[in-house]
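Only one protein chain is missing; all other protein chains are in place.
A, B and C are the chain letters, set down in written order, and residue numbers restart from 1 in every chain.
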Amino acid sequence: MAAEPEHSVHIKSLELERLVFFSDAVFAIAITLLVLDLRAPERTGLDPAATLGAGLAHLAPKIVSFVMSFWVVGLYWFVHHRIFRHIRRWDEGLIWLNLLLLFWVAFLPFPVSVMGSFGDQRLAVVFYAGTLLMMGLSHLLLWRHASRDNRLLDPDFDPLEHRRIWSRSAVPPIVALAVIVLAFIVPKPGMAAFGFALIWPLQRILAPRAPRAAGRVRGTAR
Amino acid sequence: MAAEPEHSVHIKSLELERLVFFSDAVFAIAITLLVLDLRAPERTGLDPAATLGAGLAHLAPKIVSFVMSFWVVGLYWFVHHRIFRHIRRWDEGLIWLNLLLLFWVAFLPFPVSVMGSFGDQRLAVVFYAGTLLMMGLSHLLLWRHASRDNRLLDPDFDPLEHRRIWSRSAVPPIVALAVIVLAFIVPKPGMAAFGFALIWPLQRILAPRAPRAAGRVRGTAR
Amino acid sequence: MAAEPEHSVHIKSLELERLVFFSDAVFAIAITLLVLDLRAPERTGLDPAATLGAGLAHLAPKIVSFVMSFWVVGLYWFVHHRIFRHIRRWDEGLIWLNLLLLFWVAFLPFPVSVMGSFGDQRLAVVFYAGTLLMMGLSHLLLWRHASRDNRLLDPDFDPLEHRRIWSRSAVPPIVALAVIVLAFIVPKPGMAAFGFALIWPLQRILAPRAPRAAGRVRGTAR
Partner (left out) sequence: MAAEPEHSVHIKSLELERLVFFSDAVFAIAITLLVLDLRAPERTGLDPAATLGAGLAHLAPKIVSFVMSFWVVGLYWFVHHRIFRHIRRWDEGLIWLNLLLLFWVAFLPFPVSVMGSFGDQRLAVVFYAGTLLMMGLSHLLLWRHASRDNRLLDPDFDPLEHRRIWSRSAVPPIVALAVIVLAFIVPKPGMAAFGFALIWPLQRILAPRAPRAAGRVRGTAR
């Protein structure tokens, strides 16, 4: 299987493409459904300008929850993108672990909705960060399943990229766990959720480096 | 048609790809829309922590309904995936039978919503299991249409895989029928719905085995 | 351009594929959003079995509206599928006419919602059938744009298939027009909407026939 003929590579892509496509669709729908919690305030007769201004101000926590969640889901999508870039084969375990991941993606709009209304409550923060923790753990399970013994990967897979994916994929669940812990420590649990903003700098700091890693432009799948 | 030139295989994929893509999109949307029944409880002024706790507890039946339905739809998607993996040609009947299947997929959020609110009622369980029964029967019709005389299949299609798909595809509707019968027998009809969890072990038990069946890793479409 | 090299065919597919993909996604989302009008009835405390039974009975017009609309949209999707099977090139006009068509597809859940609540009212039937009429006319415009002088079609396009697509595409808007007229004639305007069921037999009757037309199985895009 090391040197597949061109034809078989092609067909294989079709199979994996469908899995990836289905995942992308679930990601795209979940990320776009988040906005359904943001609706215009009720228009009451007297002073529409004041109603609108107060209504938008009242929606501020929901808007913050939307913005944060969009970027966290986008980040997870990028991790998923990165993992599947290297997967060349599939088995049934890959499909079920991918479904487990998509389960948490599809479930997310619910904790986001809870955060939008109860973002100052510890239970809401734990529920939200817990869902993101499970999403992160599912990513790790998926990657472990695919990469063990290079089973489902490109045969000439770069070990440096392997470590890079591990560190990238590990950051979001670790941050989610830290947010849960913080929610029990800090006096205002809602503040803990802002810890998710640490994902981006941490991923940069923890990424294993290589001379060619900076400013790479890619024209191929490697 | 047994030995198609590379070019024609390519074009054909495009045609079938669109059918498969459309199906995947409907599956992905339906599976993700299920979450729309899960919304944050209304925030009333007095004690938000208690409101949230009680609200989430109150949503428990809807959450159970969501979790179960996500996995059943995911299972059906996998069966669909499995069927179309072997389909190489199409005719108008395939398109209409596939639309019949998608009809039940698109309809499902309604019985799921009914289960979420009336999960203890016999009528709700029958309505829900009945929809899943129809979805299962549509799969069987689709597969029978495609596989009769190998009409739409890969010419060198493995007969063992044929039996495997039959037994796989037959389990969900049989379980759905059993759930409907159970709903009339057991004193608490809502319990009958948990019978759907039997799909996974039953599929394992009933699958025809072959030496190479265990732990297969696939790099090609066969 | 008659004999394009393999490479250019490939790239072209990518371009058109994106157009087709976007259209499929809008079709799939619109067809699946139709179900959002079907929600579980409100659970009121006293007699849940009676509440559910009465609630489902009350939803019957919405269910009928959903079923009918799913199949009409499915039919339009199939016509779209049929048209784009023959399109090999694109220009800006194709994109805007396709967007015009998608506009009516995306708009449809609104008249479907109106039909679900006011299906016995002439205005609702006219609004609903009028939207389907516009969708059908957009299809005809799209096909006329693509097929005039074979501009965007496969160079060796079969003239019989051309007539077949015209008759197929013309049936839904003609039926929609007939439903509008009927809504002003029959004493119960809601009954007129069932005229849409005539699309299927009419398409069969009006289709130009050819010896090879019956029971065709297709492995290629021609």
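In the analysis below, contacts are C-beta pairs under 8 Å (C-beta built on N, C-alpha and C of every residue); 3 or more make two chains touch, one makes a residue touch a chain.
In this text the structure is predicted, and so the values were computed from the model without any measurement.
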item: Visible contact partners (per top-of-document touch definition) of the missing chain; value: A, C
item: Candidates C:Gly116, C:Gly136, C:Pro172 or C:Gly195 - the one touching the absent chain; value: C:Gly116
item: Listed residues A:Ala40, A:Ala60, A:Leu160 or A:Val181, member touching the removed chain; value: A:Ala40
item: Residues of chain C in contact with the chain not shown; value: 1, 4, 7-8, 11-12, 14-15, 18-19, 21-22, 25-26, 29-30, 33, 36-37, 88-92, 95, 99, 102-103, 106-110, 113-114, 116-118, 120-124, 127, 151-152
item: Contacts of chain A with the absent chain, listed as residue ranges; value: 6, 13, 17, 20-21, 24-25, 27-29, 31-36, 38-41, 43, 48-49, 51-53, 56, 66-67, 70-71, 74, 77-78, 81, 85, 215-221
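The working rule: only the chains that are shown with their structure count from here on.
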item: Middle chain, criterion being Cα centroid separation; value: B
item: Chain A and chain C: spacing of chain centres that average the CA atoms, whole Å; value: 35
item: Touching two or more other chains - residue numbers and ranges from chain B; value: 21, 25, 29, 33, 36
